[in-house]
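The structure is given below, and queries will be raised subsequently.
A single protein chain has been removed from this complex, and every other one stays in its place.
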Amino acid sequence: MRLGKIIGNVVATRKDERLNGKRLLLMQPMRSDRTPAGSPIVVLDSVGAGASEFVLWVSGKEACNPFGVELPVDACVVGIVDQTHVVR
Amino acid sequence: MRLGKIIGNVVATRKDERLNGKRLLLMQPMRSDRTPAGSPIVVLDSVGAGASEFVLWVSGKEACNPFGVELPVDACVVGIVDQTHVVR
Amino acid sequence: MRLGKIIGNVVATRKDERLNGKRLLLMQPMRSDRTPAGSPIVVLDSVGAGASEFVLWVSGKEACNPFGVELPVDACVVGIVDQTHVVR
Amino acid sequence: MRLGKIIGNVVATRKDERLNGKRLLLMQPMRSDRTPAGSPIVVLDSVGAGASEFVLWVSGKEACNPFGVELPVDACVVGIVDQTHVVR
Partner (left out) sequence: MRLGKIIGNVVATRKDERLNGKRLLLMQPMRSDRTPAGSPIVVLDSVGAGASEFVLWVSGKEACNPFGVELPVDACVVGIVDQTHVVR
């Protein structure tokens, strides 16, 4: 899993019908020190993440879908991060 | 998911028969600020994307196939992007 | 599989309910010569790894879940490394 | 999917028995402008690709195997490219 920050959203009227009603968010992948890592990607939200929130996300269609569900997505938010503790 | 722009197509007469009749498009992966990110790839289209359109795409065979379907593809277009909103 | 070192943990109160009670650790990916490789990621722990331990981890939801289990994770610790032997 | 050019083959006498009789080709990944992209990899051929041919390939075990088949491969050729049209 990786960390990220919600920075916006994507509007797509014509799309795979399985995405109807789903929230597609624009997310900046982040390092654990909260600096940006690479370019923003689009993630499915299922935990109610809002703009500027620091999130935990996973990649891979299987990780994003409970068994038997078939959303055509490859990255999704699975948690809102309260804190990261580093104990090097 | 990531963003991209359709820039052409690929013609392959000899191919896996499961790809017969499928649209194989050449797509330039793009950042959310609409600048190019890396080299073009080939994607399966299932939403009717046309040349120059800005699209949302996913990677992974599972994300591209409804359960039980078996197209040998690893990237596909799942939506036409109307707008991206950034609220940093 | 790759090597890594546990450097902390992540606290997320609002999260996918399937992650309730799971340990989410912050891990620095490491090379076999025990130098850091890239940025820290978040991994699920199922072997009781503690801070500063050198671990073996795998990526991919399927590798992290016994068949039929459905945790939405894409990286997990599968062992505590005692030694690496190099015989070039 | 990505493009590539067949540049040779790999001979392995001792191997996973599921690979017996399979063609393992050495392939140079290519960009759509037919310049090389990265280092050569090994791909399974199922469409009869020959040396110097420009091909379309996919990655991921699932994309390479019809459902229920179990070849331990993660990249395969799925078509011979006749032409790529770019219409920027």
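A, B, C and D label the chains in the order they appear, each numbered from 1.
The definition used in the following text is that a residue touches a chain if its C-beta (ideal position, glycine included) is under 8 Å from a C-beta of that chain, and two chains touch if they have at least 3 such contacts.
Source: prediction; values computed, not measured.
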- Quickly run down the residues of chain C that touch the omitted chain. 1-3, 31-32, 37, 46-48, 56, 58-60, 62-64, 66-67, 76, 78-88
- Query: So which bits of chain D touch the chain we can't see?
  - Reply: 7-16, 19, 24, 26, 39-44, 51-52, 60-62, 68, 70, 72-75
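Throughout what follows, only the chains that are shown with their structure count from here on.
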- Task: Measure off the straight-line distance from the CA centroid of chain B to the CA centroid of chain C, and report it in whole Å.
- Result: 32
- Per the centroid of Cα atoms for each chain, what is the distance between chain A and chain C, given in Å? 20
- Item | Junction residues of chain B - those touching two or more other chains | 60, 62
- Kindly provide every pair of chains that touch. A-B, A-C, B-D
